[in-house]
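All protein chains but one are shown at their positions in the complex.
All chains are identified by letter, namely A, B, C and D, in their written order; residue positions are counted from 1 within each chain.
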Amino acid sequence: MIFGLANPQRFMDATRRAGVIGGVLSAVLLIAGVWLSFTAPPDYQQGETVRIMFVHVPAAWMAMFVYACLGGASFFSLVFRHALADAAAKAAAPLGAAFNALALATGSLWGRPMWGAWWVWDARLTSVLILFFFYLGYMALRAALDDEQKAARAAAILALVGLINVPIVHFSVTWWNSLHQAASVFRLGGPTIAWSLLLPLLVMALGYMSLFFTLWIVRTRTEVMRTRAEALMLKRAGGA
Amino acid sequence: MLTGLAIEGLAVERGARRLFEGVSLTLARGELLTLTGANGAGKTSLLRAVAGFLRPQAGDIRFEGQDAEDARAESLHYLGHQDGLKPARTAWEELCFQAQWCGGTRESAKAAVEALALQPLLDLEIRKLSAGQRRRVALARLIAAPRPLWLLDEPMAPLDAERRSGFGALMAQHLQGSGLILAAAHDPFPVPGRTVQIGASA
Amino acid sequence: MLTGLAIEGLAVERGARRLFEGVSLTLARGELLTLTGANGAGKTSLLRAVAGFLRPQAGDIRFEGQDAEDARAESLHYLGHQDGLKPARTAWEELCFQAQWCGGTRESAKAAVEALALQPLLDLEIRKLSAGQRRRVALARLIAAPRPLWLLDEPMAPLDAERRSGFGALMAQHLQGSGLILAAAHDPFPVPGRTVQIGASA
Amino acid sequence: MKTFLVLLRRELDLAWGGGGGPVLGCAFLACVTTLLPLAAGPSLVRLAGFAPGAAWVALALASLLSLERMFERDYEDGALDLLATGPLPLEAVALAKGLAQWSANGLPLAAAAPIAAIALGASSTSALLILACAAIGGLGFAFTGGIGAAVALGARRGGVLIAVIVLPLFAPPVIFGAGAVGNFTAGLPWLGGLGFLSAYSLATLALAPFAMAAAVRNALG
Partner (left out) sequence: MKTFLVLLRRELDLAWGGGGGPVLGCAFLACVTTLLPLAAGPSLVRLAGFAPGAAWVALALASLLSLERMFERDYEDGALDLLATGPLPLEAVALAKGLAQWSANGLPLAAAAPIAAIALGASSTSALLILACAAIGGLGFAFTGGIGAAVALGARRGGVLIAVIVLPLFAPPVIFGAGAVGNFTAGLPWLGGLGFLSAYSLATLALAPFAMAAAVRNALG
C-alpha cells in the first residue's frame, strides 16, 4: 500500500479528504482523552499532578515515534530518490519538534513538584533534549542549503544518523539508574500501571497519533503542491 | 579498458536553472574534443557530469569498454579550474601523492618530472610557485599516472607560449597512444581535434 | 594625484635566486604596458614590487605626483592570479566590501555591476560561480572604486571571447580617462599599448 | 591497501600541519596543571576528580573547532575532485580523514589528560581509564563530527551549522565516557560505561564513513 501511494499523483488523490476525516477523528479522541484524564482518580502517591502524565507521556512517545517516521521517510528519499518521501520527511520534522518541546515542557513542569527541580542533568532528560536538538539541526540544515535536492539528501543522511538516538532515549532509564520513571507500559511482561490510569493514557495516545498523522498528511500535501507550483514558475521564467 | 565515450541528449541543471540540454557527442580513441562556449555556458558542468560528480537531469553518459563506476575510479583524470594542490606542501610531495593515488608509482612520478621539466621546482612549496609553474605541477599527474581519458578544464590558460606547445606535444603523444581528451577551452589547442559549442551560440 | 610610474634598474630576488635585473620602464597617463615573459620569469614579482608587497634587491620604483606610500594606499589596484574572493559570501557582499574598502560606495559598486553585467550573479555565493563569472566579479572592483593605476596579472585568462573584448573596452575607457595600466599577460590585449619582455628572451 | 596508506600519510600531514597535533596536548596540559590549582584551591583530592572532566570538555571543544578543516578546504580548493576519482571509494577517503583528525586532535589530548590527572593527584589506575576513555571517545568525536562536517559542506554558515548538527551527536560519547570515569572515581561499576563508549565509537568508525561519503558525493555535484 505504501508503495502504491509512492506515486505523488496517487497520493494526492487518495489523501484529498484526509484532512477533514483525520481532523474530526483527532478531535473526538482528544476530547474523550481529556475528559477521561480529569475523571480518573488521583494517584495515591502523586496526587493531582499525575494528570500531567496524560499530556506528557504521549507527547514523549510521539517525539520518538515521529523521529522514527522521519528516519523512515529519509531512508526512502535517500535510497530511492523519491520526491514524495522527501516531502514527507520535511513535513514531519517540525511536528516532531513540537511534540518534543511539549514533552520537555510538561516533564519539566512535572519535575518541579516531583523532584523539586525544573531540570536535572540525568540521562533520560538529557537524551530527550538531544533528540530535540536533532530536530533543530535537521531543520537548520535544510534551511542552510539552498539547493533543494542537495538539502534533501544531506538532511536525509543526517536524519538516518540521528536514528541512533531513539533507542538511547528509550533505554536511557535502564542503562543509567535515572531519576526518571522506568518504562511501565511498553515493557516485556506487560504494563504495570493501573487500568484507571492506563485507559485515559491510551486514549490520549491514540488522539495524539491521529493528530500527528492528519497534520503529517496535510503538510506533505502542501509540500508537494509547493514544489509543483515552483516548477511551474521556473518553467514560465525559462520560457520568457 | 576504456575505448570510448558517448554522450546522448544530456541536460544539466544548476540551482534550478537548466544550463543546456540535448547535448550529444562521441569521443573515440585518439580523439581530442574541445568544448567551447561563453562563460557560464556549462563547460565545467559537462566535464563534472562525465567525471561523475554531477547527476545530469536527463540523457546518458556511456563509457565504452568499461562500466561507468570503474571508469570513473580508474580510467579518467579530471583536472578542473582548481588544482587541489596544497599550498603548504612541496611540489614533490603533492606530485608523488597524486601519482600514487591515481595508480602510479614514485618512478612514474619521476618520469612526469622529466616530461614537464619540473626538476628545479620539486623542493618548493606550492605557494611559492608562479601560476604557470603551479599549473605544470598539476598537469604532471596526467603523465605520472597513465589513464586513458583526460577531462581538462582550460588546462593551458596560465602557461607561456613555449609551455603551451610543450603541453600540446604531450597531448598529441597521449592521443597517439590511443588516449581520449575532452577539454574545455577559450583558445584553440595546438593539436588537431573537433570542437563542440556548449550553450546558446554566443 | 598619480600621474606616472618610473622604474629604473630594478632587480628582484626570490628564494635566493635573482629573477631579473636592470629592468627599467616608464608608464604615463593613458598608457598600457604589457609585461610578457616565460612562466617564472618574474612578471608577478614585478607587479608585486610595484604594489609594495615585495622589496626589490636593487633599483628604484618612483610614483610621479604622489609619494609611494600614499600611492600604494590610495591610487592603485592590484589584482593578482588569486582574487581574494571568499567562497562562502555572495558576489554582492564581496563586491560591496571591496568597493567600499578601496574608497568607493555602494552606488559605485552598482555602477560596476552595470558595467560588467553582473546583475544575475549578485545573489550567488562565490563558490557557485563559473571561473569566468568569478573573474568578472573580481574585475568589478576596478570600476567600483576608481583609482588611476591598475596592476593586473593575467586578468583575461578565464574570460570568453565576448567578455575579453568587453573588458578591453573598459580598459580603453580607463586609459582615455588618463588612467595607467601595467598588466602581465601571455596573450596580447585587445587594446593598443607597449610590451616589455621580462627575463631572458624566451 | 598501499593506496590507502599513501592517502593516510597525506591526511596526517595536513591535519598535523594545521594547528592540531602535539601542541594541542601540551597546551592543554600546561593550562590545566597551572590553572586548576589556582582556581580551585590547593586541595589535591578535589583536583584529582576534576581533571577528567576538564579533559572531556577540552576534547569535545577541540574536536568541534577543528571539524571545519576536515572537508571544507579540500572542497573549496578542488582536492576532493581528485580524491573522488581515485581507485578507492570515498568511504575510504572519509575513513582516512577521520583517522587523521583523531590522531591530530583526539590522541594528543588523550595523552595529555592522564598526565594532567596524575599531576593533580589522581591515582595512576584512574589515569589509565582516563586515557582509554579519551582515546576511544576522541575516535567517536572525530567520526561523528566528520558527519556534521560533510553534511554541512557548501552551506552558507558552515561552521555554526556544523556545531549545531554535531552537538547532539557528541552527547552519547560524552555521557558514556564521563559516566565511566565518574563511576570509577565513586567506586561504582564502570566497565559498562566504557563498554558503551567503545561500542559507540566502533559503531561510528564503521558507519560514519558511509554517511560522510554519501554527504560528500552529494556536495560535489
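Going forward, contacts are C-beta pairs under 8 Å (C-beta built on N, C-alpha and C of every residue); 3 or more make two chains touch, one makes a residue touch a chain.
Computed from a prediction, not measured in an experiment: that's the story for all the values here.
*Asks:* Could you tell which one of D:L7, D:A54 or D:A127 touches the chain left off the display?
*Replies:* Missing-chain contact among the listed residues: D:A54.
*Asks:* Of C:F20, C:F63 or C:Y78, which residue touches the hidden chain?
*Replies:* C:Y78
*Asks:* Of the residues in chain B, which ones touch the absent chain?
*Replies:* With respect to the unshown chain, the touching residues of chain B are 87-88, 125, 127.
*Asks:* Touching the hidden chain in the full complex, which residues of chain C are there? Just list them.
*Replies:* These residues of chain C touch the chain that is not shown: 48, 51-55, 72-74, 76-78, 80-86, 88-89, 93, 97-98, 100-103.
*Asks:* So which bits of chain D touch the chain we can't see?
*Replies:* Per the touch rule, chain D residues meeting the hidden chain are 16-24, 26-28, 30-32, 34-36, 38-41, 46, 49-50, 52-54, 56-58, 60-62, 64-68, 156-160, 162-164, 167, 170-171, 174-175, 178-179, 181-182, 185-186.
We adopt the following convention: only the chains that are shown with their structure count from here on.
*Asks:* Using mean C-alpha positions as chain centres, tell me how far chain C is from chain D in Å, no decimals.
*Replies:* 45
*Asks:* Quick check: how many Å separate the C-alpha centres of chain A and chain C?
*Replies:* A distance of 58 Å separates the two centres.
*Asks:* Two or more other chains in contact with one residue: find those residues in chain A.
*Replies:* In chain A, residues 146-147 touch at least two other chains, as defined above.
*Asks:* For chain B, write out the residues touching at least two other chains, lowest number first.
*Replies:* Those would be 15, 81.
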